[in-house]
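Structure record follows, encoded as structure tokens.
A single protein chain has been omitted from the complex, and every remaining protein chain is retained in its original position.
Showing chain A:
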Amino acid sequence: MCIFKSFKVYTINLESRYLLIQGVPAVGAMKELVARFALYGAIEQYNALDEYPAEDFTEVYLIKFMNLQSARTAKRKMDEQSFFGGLLHVCYAPEFETVEETRKKLQERKAYIARTTKNKDHYMTQKKLVTEHKNTKNFRQDFHSETSGFCAAAVNTSTGNSDPCFPYSCELPLCYFSSKCTCSSGEHVDRASNSSQDGRNHDETGEHCNHKDSLQKMQIKTLKNSVACPGAQKAITPSEAVDRFMPRTTQLQERKRRRQDDRKLGTFFETSTSSNEVVIGPLLPDIPKVDMHDDSLNTTADLIRKKLKEVISSVPEPPEDKLEDMHTSHSVKQRRRI
């Protein structure tokens, strides 16, 4: 039977750029505290709240982040973390907002939703273009078969889904399906698939479940975190997948074209061997020849250069059918693929 009576619904009203941090050991570690929180984003201001009720030997701080996203992440990461021997309790503090700050917060939320919905429409258009350009190159097909789950999903759904946290949709804990659920996996969505993690959360928060303190409510926050990490693309969406490959093809072709141009030009390259070399893969930049203005130094430099070339082109000769260009029939030095 589910023993957790307090659940929480996160709305934009609850969230805030202001974070309240309780349980900070009174050891004069304000700077360290702020530095720790600053890992999650720029902090606009911070101060101790001397009048705020605090347990003995602890202090309460208020930290205001520059943006809501940083505050969200900081709260998620720093809540229940140990600090100088104490356990921090971090929560949002929207009551410290000014009217203007609240107004902006609501507007940004609205804008975010409008943007996300628009992106989904855009994503759908992109996806259609991409599937039309599908070619038959092996490596592309391989990639597509890997992501076929996502591709199929993208093709089958009527509206696109640009949610970056696709994997989590399949990793939500089974326990949700029963009324016996006791987990708070929402707070740790990136470990949501780990049932032992859920079990651990259960144990941790089990002590708190009867706590009347409203600040220690168990929180169920599910895929909200996908909102929380817009930049952290944890799954490759089909459009991204193809985008990644398209430039590469172009580059190979570009290099091929360049090599052909270079071969036509011929003598622009310093060593005699280079004109007979068949190049496979990306060209290393040619070592610029420097005249040392001294014969012995030049000899040494040439020796070194030659050695470098040998080392670089130490690839065994590949089968003939894989060579892109064959000007000469005698053995050619291959450049190693990078």
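Everything below uses one rule, namely that a residue touches a chain if its C-beta (ideal position, glycine included) is under 8 Å from a C-beta of that chain, and two chains touch if they have at least 3 such contacts; residues count from 1.
Here, contacts and distances are computed from a predicted model.
*Asks:* One chain isn't displayed here; going by UniProt, is it "Pyruvate dehydrogenase E1 component subunit beta", "Armadillo repeat containing 7", "Hemoglobin subunit alpha-like" or "ER membrane protein complex subunit 3"?
*Replies:* Per the UniProt record, that chain is "Armadillo repeat containing 7".
*Asks:* Which is it among A:Asn47, A:Gln81, A:Thr116 or A:Gln260 that touches the chain not included here?
*Replies:* The one listed residue touching the chain not shown is A:Thr116.
*Asks:* For chain A, which residues lie in contact with the unshown chain of the complex?
*Replies:* Interface with the chain not displayed, on the chain A side: 2, 4-5, 7-14, 94-99, 102-103, 106, 109-110, 112-114, 116-117, 120, 148-150, 152-153, 156-159, 161-163, 166-167, 169-174, 176-177, 179, 181, 186, 193, 195, 220-224, 226-227.
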